[in-house]
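Excluded from the complex is one protein chain; the other protein chains are retained at their positions.
Labels for the chains are A, B and C, by order of writing; each one numbers its residues from 1.
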Amino acid sequence: MLIDKKRVKRNKALDKFFRGFFMAMAILSSSFIVIIVLFVCAKGISPFLPGYEYGQVDLISFLTGSIYRQDQGIYGVGFIIINTLISAFLALVISFPLSVLTALFIAKIAPKKLSAAMQSVVELLAAVPSVVYGVFASGVITGVVEWIASLFGITTFGGSSLLAVVLLLAIMIFPTLTSMSITAIRAVDPNLEQASLALGATKTQTNFKICLTAAKSGIFAGAILGLGRAYGEATAVAMVAGNKLFGPTFNPFDITRTLTSTMLAGLKETTGLDYDIRFSVGLVLIVVIFFSNWILNMVKKRIGRNSVA
Amino acid sequence: MNRLVKDNILKGITYIASALSVIVLAAILWYLVSNGLSLISSDLIVGDYYATTENAAISNDYIYDESAIGEYTGEGYYSAKWGIALEDITTAHNDEEISVVYVDPNSPFMHMNSLVSGEDGMALSLTEGSSIQNIYYLDEAGETVFLSRVKMADAQNTIAVLDANATGIVSINYESIGGGIRGSIFATLYLIGISLLISLPIGISSAIYLHEYASKNKINSLIRQGIDTLTGVPSIVYGLMGVTVLFPVTQLAGATSTSILLGGLTLAIMLLPTIIRSTEEALIVVPQSLRDGSLSLGATKSQTIFKVVLPCAVNGILTGVLLGIGRVIGESAALVYTTSTVINDNPTILSQGTSLSLMIWSIMSGEQPNYELASAISLIILVIVFAINFIVKIIGKRLAKSFV
Amino acid sequence: METCFDVKNIDLFYGDKQALKDVNMEIYKNRVTAFIGPSGCGKSTFIRCLNRMNDLIEGCKVSGEIIKDGLDIYSPKQDIVDLRTRVGMVFQKPNPFPMSIYDNIAYGPRCQGLKDKKKLDEIVTTSLKQVALYDEVADRLGDSAIGLSGGQQQRLCIARCIAMSPEVILMDEPTSALDPISTSKIEDLCLELKKDYTIVIVTHNMQQAARISDYTAFFLLGEVVEMDETDTIFSHPKDKRTENYITGRFG
Partner (left out) sequence: MKKLFSLLVVALLAVSLVACSSPTTDDQGGDTTQGTSEIHVYTRDSSSGTREAFEDAIGLGKGELTDAASETSSNGDMATKVGEDTAGIGYVSLSTDFEANNVKPLQFEGVEASTDTVLDGSYAMQRPFNYVTRAAGDYESDDKEQLVAAFIAYITESEEGMAVVESEGGIVDYTNARPWAEVAAEYPVLEQDNSGITIRTAGSTSVEGAISAALAAFQPLAGNVQYAMNQSGSGDGWKRVLGEEKDGANAADIGFASRPFEAEEDVSGAMASGSFCQDAVVVIVEASNALENLTAAQVKDIYSGAITDFGSLE
């Protein structure tokens, strides 16, 4: 017999050790969220508690307010939440169809070499740091927006506008959406496609009707991820948002203010309530992301019922 | 409608969608190149950020002889009297400087001693490429005159003033151009190293636990939910958390202020969801039959994981590494508070420093945004990203070859 | 005739669904035992009970006893890893590891801590010879096992299993993904191997069961309808259902 009893014993001990180790690591990873939430909560909730050193802030008017002015001591993030939702959602609306089509192109339609080239294009876009997008946005996108506005005889704040934020975010979430969609489409069982082709559907019909349907769960997961990025993007957005003092903003050519741009504005030089309230804004942002993910995951479960990927 | 026509229209739409993304990438690259390419030079990449300033007086044993000073026909404004040619330059940081383009070997500026106390009158000569801050010269009456940077105005005026008024040179204050980003490049690499070193083992282990061990119970779904939620935390919050919660940890390692180590730790936590997710995806792809095969041969679970599952998943894990590196290179908001925006020419793990992206952020949010420099640094970042992608892909192919 | 497994009152549930109902049988040493039955009848589930591979499936509960060498393999005293080194398994689809042919076979012994290069060489050679693969691959032991043909891969998997010198080899439809020539090679191999090993084989192919097995058990809806010597089952089945299945009236 091959078995070396001592060795086997050691193997078993090792096995147990690794199991414990992996579990400890997983617990460690997930406990960071607890640390972060506790930390942000501790900081973010303090302005609403009685006895806060810079004067208690009313939670209700904070959450529903439509004016955010440090100079007047009025902090209302209600309109900022709406602005954030609007800009992220519109970005998704623009980016989603484009990225799904691009993904389909890369995964199924393009000739092999073109497909590889396009895949690198998407990878490159994903690798561009967000500040670089910010530089690009304040140099180019604002100009485009201004030009579009001038076609309608509207003057903008130098191009800083809701539209600029939306376009910027649409570009920024595009690589995330596309690469997730590619993965989902590639994961579709080739048997399904062959079955469709065998029934006399054309290749294009199969691509649109079978591949996309089968992959929709994965595609939707990409959308959730992309939306999360759109909510949380800070530095680039702050460069083109224009930071409006009241709101909400529905006019695409008017300046806007998002939760993240609020957190960044003047952060370097500020203290006291104005500093602490940023954590409250961060807390609101986390809650917004959490809720939106939760709702979207419910939707995903519904639409993903007959999906394989 | 004819089916073929319909098909072609649909196909066409996908072509257009893809073309749009190419256009966006091209526009970004075009913008960066047209703004930044001219600034990229070896000086920018390998040079020090901080200028070294020299304060030097003409040596006592130097005897001025105007006839010994030669001719010069190159660029810039030349003073045949003092043997020095100057030109106006704008540095990468948008400062206007008067730069030395040529110094005659017999010029007084070639025979100087340092005035800096502690340097013991070390011999110095004015080097080409340095910028002049001020000059003390003797006028007709033998009085020392201070020619400040503002009074110098530009190269032409400086030469004119020296030619017309000066009867002798007393001392000069000059500095190297500086503005290089070498320190920031190293800081960025350190950040990548530290954050991956920490987040890879933790992240891969977590993914293994979640995918290979965890049964569907409350605790495990709580763990998973926690990790998923980490994805949604905006990076700026990580930064604020890092400086408060992780700073004491780095203090144990000897840090006295914000440091690259602190930034690396913060980024490591930020990377966890990315690494865990991509590792898990890679593990999902490994066929269950391989695990069964290994276990049926009497291998323990951990042996199966290390010998069969992980080698098969290595490519997917590398994808996670790539994504992670991309995030580290691109991150700015989380680093503002953890590494500080202090530019450091010779960063160490425990010193402050700024990554390239953070440097762009500082440049763009400073008193005077400098689009050109930001674009130039962006281009350098992109080159680094491509290089790392390329290397990791090659490693991935090698590894894959040895397994399949 | 020695008993290898004595199976008593095995019930198996996947969650709420009962997959095996009161299975009782004896499996004898150095014999080939075949399990036949229509898809979903529980034969594969049952064979995976014999080396506790079902433990890997979440929500799987087993009750009853499977006695091997006087110990119930489901008792807490039984070491699973040890059990699996003694009861090897070959799967439906060939599943060579993405490593070299040599490493595939040396995998099991190495996991047990065997490092001696000479011994490993010996094990690899004898295992490959036993499955009649040695001559085909002798000059490329370092090549990836993925490059082999399906039949070769499956023989490699058997060799990998033999390398552990198990007492029992469980085969879960080992030829269902193979062509007739490869299949007949594997069948010959089974007849060869039963000298040294106890073989349990699940198969869809009744001719195969008739050709190679000594005993046959017919499974239906999670129950063992009938188990007897193969000749008896195929010539004089006692149960009507067995007869119907064998004569091809259903399933």
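Heads up, the rule we're going with is that a residue touches a chain if its C-beta (ideal position, glycine included) is under 8 Å from a C-beta of that chain, and two chains touch if they have at least 3 such contacts.
If you're wondering where the values come from, they're calculated on a predicted model, not measured in any experiment.
The shown chains contacted by the absent chain are A, B, with contact judged over the whole complex.
Touch with the chain omitted from the figure is made, among B:Leu115, B:Ala160 or B:Val245, by B:Leu115. Within the whole complex, the absent chain has one touching residue among B:Glu54, B:Glu87, B:Asp104 or B:Glu212, and that is B:Glu54. Screening A:Lys9, A:Arg69 or A:Lys301 for touch with the missing chain picks out A:Arg69.
For the options A:Ala238, A:Leu259 or A:Leu285, the residue in contact with the chain missing from this view is A:Ala238. Residues of chain A in contact with the chain left out of this view: 67, 69-73, 90, 93-94, 96-97, 100, 138, 142-143, 146, 148, 152-160, 163, 208-209, 212-213, 216, 238-239, 242-246, 250-255, 264-266, 268-271, 274, 303.
Contact between chain B and the unshown chain involves residues 50-51, 53-55, 114-119, 133-134, 144, 146, 148-151, 173, 175, 256-257, 340, 342, 365-369.
The definition used in the following text is that only the chains that are shown with their structure count from here on.
The chain with its Cα centroid farthest from the Cα centroid of chain A is C. Nearest to the overall CA centre, using the mean of each chain's CA atoms, is chain A. In terms of C-beta pairs in contact, the better-connected of the chain pairs A-B and B-C is A-B. Inter-chain spacing, taken between the CA centroids of chain A and chain B, is 26 Å. A separation of 60 Å divides the Cα centre of chain B from that of chain C. Residue positions of chain B with contacts to 2 or more other chains are 300, 303.
Shown for chain C are the residues in touch with two or more other chains, namely 81-82, 85, 111-112, 164. Within the complex formed with chain C, the residues of chain A that make contact are 1-4, 7-8, 10-12. Of all the residues in chain B, the ones that touch chain A in their complex are 3-4, 6-8, 10-11, 13-18, 20-22, 24-25, 27-28, 31-32, 35, 201-203, 205-206, 208-210, 212-214, 222-238, 240-241, 244-245, 269, 272, 276, 281, 300-303, 305, 323, 326, 329-333, 336, 357, 360-361, 364, 369, 371, 374-375, 378, 381-382, 385-386, 389. Only residues 79, 81-82, 85, 109, 111-114, 164-165 of chain C touch chain A when the two sit together in their complex.
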